[in-house]
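The other protein chains are all here in position, but one chain of the complex has been omitted.
Order as written gives the chain letters A, B and C; numbering starts at 1 within each chain.
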Amino acid sequence: MKIREFRKIALKYKTVFFDAYGVLKNYNGHIPGVEDTLKFLTDNGIDFYILTNDASRSPEQLADKYIRGGIAQITPDKIISSGMLAREYLQYKIKPGSTVAYLGTDNSAHYIESAGLETLSIYDLSLDNCEHISAVVFLDDEGFDWNHDINKVINLLRLTNVPVIIANTDIAYPVSKHQISVAIGGIADMIEEIVGKTFIRFGKPDAQMFMFAYETVQANRNIKKNEILMVGDTLYTDIIGGNKFGLDTALVLSGTTLPHMAKIKIESSGIIPNYVCESVLT
Amino acid sequence: MKIREFRKIALKYKTVFFDAYGVLKNYNGHIPGVEDTLKFLTDNGIDFYILTNDASRSPEQLADKYIRGGIAQITPDKIISSGMLAREYLQYKIKPGSTVAYLGTDNSAHYIESAGLETLSIYDLSLDNCEHISAVVFLDDEGFDWNHDINKVINLLRLTNVPVIIANTDIAYPVSKHQISVAIGGIADMIEEIVGKTFIRFGKPDAQMFMFAYETVQANRNIKKNEILMVGDTLYTDIIGGNKFGLDTALVLSGTTLPHMAKIKIESSGIIPNYVCESVLT
Amino acid sequence: MKIREFRKIALKYKTVFFDAYGVLKNYNGHIPGVEDTLKFLTDNGIDFYILTNDASRSPEQLADKYIRGGIAQITPDKIISSGMLAREYLQYKIKPGSTVAYLGTDNSAHYIESAGLETLSIYDLSLDNCEHISAVVFLDDEGFDWNHDINKVINLLRLTNVPVIIANTDIAYPVSKHQISVAIGGIADMIEEIVGKTFIRFGKPDAQMFMFAYETVQANRNIKKNEILMVGDTLYTDIIGGNKFGLDTALVLSGTTLPHMAKIKIESSGIIPNYVCESVLT
Partner (left out) sequence: MKIREFRKIALKYKTVFFDAYGVLKNYNGHIPGVEDTLKFLTDNGIDFYILTNDASRSPEQLADKYIRGGIAQITPDKIISSGMLAREYLQYKIKPGSTVAYLGTDNSAHYIESAGLETLSIYDLSLDNCEHISAVVFLDDEGFDWNHDINKVINLLRLTNVPVIIANTDIAYPVSKHQISVAIGGIADMIEEIVGKTFIRFGKPDAQMFMFAYETVQANRNIKKNEILMVGDTLYTDIIGGNKFGLDTALVLSGTTLPHMAKIKIESSGIIPNYVCESVLT
């Protein structure tokens, strides 16, 4: 397994898709030096976008964190979040003005409101008065009481038959150097098993996420799939998803795939990136 | 599908194994008339035992609820709970005097204490001081803070490599006529998926539960498998488990398997009880 | 559950996507009267396409069967098969001129050849000489010896680390009024479990199939997602896939979803079509 320099590889492409966590940032905030890599890309006429399984905050809020962390180049238009796909679904499939119940924070409810819909937190919902709910969206693992509200949403889904949308497929996420937390996708898997219904999921590795990003790029610049490089730290989301969509892929070893395990993981999974790089800093 | 009278069928056997919920009791407490059926069995020299996926209370506490509800015949020695199998595992596999961490109430911790082990609630455990933990047991969905303690046990299992025992495989249980709650087995499935380890599960339909009951019966009375009838309301636990162990089985329609769905469920699942009865009252 | 007339509904859209089996054809060939419905659509300026999980034949061969069956309107350009997505993947990700091994008939290998690649049937492959294989594609359940070649492909995947592409996700398909056969997607699931690698799958309900069709439509006519109706007989592929992609959906009861089970299946699955119609003939 040959380790390549990221910048040399990037020069072959017109657009780079970055995963966020483990690639551009970690538990401490953004990885020092990332701003130089982004400047290098821009100086060489290479566009970039961030594809993130996240519905906890709006693109504006997500970008704001980068900007306040010192990476001025990450503006809201650079961010493609799985929450944006959930919003697109709601816009196409739910009648404007309807009420949509959700698990998550007020911030995460932005994705429902901006689709022109009324929001109702599961926390505030009463099971005695739930006939007017048009859909249920799982947005974030915070903003509700797990015990009380997980049971409430299960009983809601037994009382009414409405679409259930999972705006982030991840089952866990890192909260510090050594600790992780259950993500809303993990809670959704448990609930789906219990209620026996089929939920609709958005986020990498699903093709719809890559397609959404691809269409966003197309709106600005006419580009082909083989002119895009997907960069990520996780074989099972970033790399397999990019490969399947027809993009070239680069695995970086600055996140979940540890350097000494990369070769064995690629061989045992059969998920083969085009390139392997130490990080995006090289 | 022929509906049979329960008492007529029971007369063919020397021992009856009952599931509890949906058979002897429901959301309102025990089903009126059950005490007469149990008396009928005793009068005819037929033993009975209750096989229940429950580790929330000791057999003494479980029996006490029946007795206070008016069914004096259900003494602690009649109860075989999945918690008893977890206790047996701990007795065989964990060194006496070791400390075992658990998710559950103080009542549920009885199954650890009575195995001669020290208990430590996940609620009280500190991740900075967890090297002395010898096993983790999932006992009950109550007695802890779901958000905080589910994440804590996940991080505990990433820090230490110890056996994880699930003392109740059920993923949900009824709490009222129309509502259910996540059971500890459902929480365990989510955590197992996230940490990627293999947990040890006790409870129907697993053969070990039936074997444990069978050995309990043998200690009192020499009996063969084909002299035992397993009675339950759920095809996927009571009936398939009883069938696989070699027992005759009776499905009752007083619980999760609704009368108008019984035929279609038997045919679509391929899980075939020897008999179908309205309830144990007939 | 209201049963609607298909033609009245179709008039609200500019384009219709049809599933093939259970909608336009069945075990006897095409369903009599389908040609009138297609004519009705064309007369009213409504385009149509067929989205089919099939990689056994080229679009030309698939269309030819319709035409010889009396439906002259189904020309090759109307057909979107999952094999076409596998071909697109190969074009993007496999170096031109490479050799790709496959399970399937000679007809199915068309999807590899037309991507500018050399083909090698697993039947003809020798495990002693397999280093030159660049990918393995599962195309069809016919054209090979199941016992010998399923074991051969398993051992090939243990010897070499190459991408594995499943060109049809279906696990079974009807072969006569009452009989079904294992489809290549079912064989692929078994092999994936045994080798422990992650395969790349194409076909409904995956979003990439709908996106491919959508892009095909766009090339001819500027159209929005909400101007397209997806019509299918299977909730778990056609309807959930269409819904997730943002299309309106119509379930027809002429195939796998039997009329007396439709309501219960929609409620138990939570997969909710916009419309339910007896068939496309109404």
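The rule is simple: a contact is a pair of C-beta atoms (placed from the backbone, for glycine too) under 8 Å apart; a residue touches a chain by one contact, two chains touch by 3 or more.
These numbers were taken from a predicted model, which means no experiment stands behind them.
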| item | value |
| --- | --- |
| Contact list for the unshown chain, restricted to visible chains | B, C |
| Among C:I3, C:A72 or C:I194, the residue in touch with the chain that has been omitted | C:I194 |
| Among B:I74, B:M190, B:I266 or B:V280, the residue in touch with the chain that has been omitted | B:I266 |
| Of B:N26, B:Q61 or B:Q208, the residue in touch with the unshown chain | B:Q208 |
| Residue, one of B:E88, B:E113 or B:E193, that touches the chain absent here | B:E88 |
| Touching residues (missing chain, whole complex) on subunit B | 88-89, 91-93, 157, 161-164, 195-200, 206-208, 211, 225-226, 235-236, 240, 243-247, 266-272 |
| Subunit C, residues in touch with the chain not shown (by the definition above) | 127, 145-147, 150-151, 154-155, 158-159, 171-172, 178-182, 186-187, 189-190, 193-194 |
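Definition applied: only the chains that are shown with their structure count from here on.
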| item | value |
| --- | --- |
| Pairwise touch network: line, ring, star, complete, or other | line |
| From subunit C, the most remote chain by mean C-alpha position | B |
| Approximate Å spacing (C-alpha centroids) for the pair subunit A, subunit C | 28 |
| Rounded Å distance between subunit A and subunit B, as computed from the means of their C-alpha atoms | 39 |
| For subunit A, residues contacting two or more additional chains | none |
